[in-house]
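Apart from one protein chain that is not included, each protein chain of the complex appears where it belongs.
The block that comes next holds chain A.
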């Protein structure tokens, strides 16, 4: 278009920035703008419910009646409630045993999958299955597996002549507790295995070759190379796993609803039981709030106890 006019003049001088453009170049403003959506979402869906829950824990709200501030009364009540203490015990027990189980089996699986196996990717996909199935569905499957009459496990045992009667999985306290832990382990293994596998794959094979030449046996390679190099990831995965397990709700609620006789209540299921069906919102909230110290402690422990390693890149504590 302008071909007929003189050659375009171009100086290296940049055009002056407009006010708006300058505003967006101003770092504090830019940071504020970029954080706004995330902060808004967090405030609405995280901070507000959490704050409300904590507030409710100090009131005697019930469904349909706004409560009044009662201070620590809910907690004092709970301190004398054997069912609450039973739930505390079972939550800790459930988390502890299931975490050990998940990590022992998950690590073993990850090590196995890290070998050169035929059809490796297919195996990995299969292993992820328990995790991608919605929890409630797998809980219902376990409910059937544990059914007093139609349990497939009982059926197999009886068919093989190993037992005469059906196994009692969930109708007495201790078998029910162990059965739920087994279901939780089954569900949690994939997460652990796949995360640890990702960690294993970051370890350079030449380290193993060097260790091989240094004379390390298979166990020693695991003990001195794999394990220490995996620790940082292990710590993070364990933190998440502990949090998920401690706050578990779906499995227990779908399989036993806390029964028999409240023996398998976790804090989360008990809080729900008291708060929603029971209508005691204040007391339910107090139970939920009482989980916070446990979670904070578990997080701090695995984070500081395991994650900090001097040799890692990018940490200034030389």
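In this text, contacts are C-beta pairs under 8 Å (C-beta built on N, C-alpha and C of every residue); 3 or more make two chains touch, one makes a residue touch a chain; residues count from 1.
Just so we're on the same page, contacts and distances are computed from a predicted model.
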| message | I want to check something: the complex is missing a chain, and I'd like its UniProt protein name from "Xanthine dehydrogenase family protein subunit M", "Fe-S cluster assembly protein SufB", "Methylmalonyl-CoA mutase, C-terminal domain" or "Sn-glycerol-3-phosphate ABC transporter ATP-binding protein UgpC". | response | "Sn-glycerol-3-phosphate ABC transporter ATP-binding protein UgpC"
| Given A:40, A:148, A:228 or A:305, the one touching the chain that is not displayed | A:228
| task | Pick out which of A:105, A:216, A:243 or A:295 touches the chain that's been left out of the picture. | result | A:216
| note | Residue list for chain A contacting the dropped chain reads 204, 206-207, 209-217, 220, 224-225, 228-229, 309-311, 313, 318
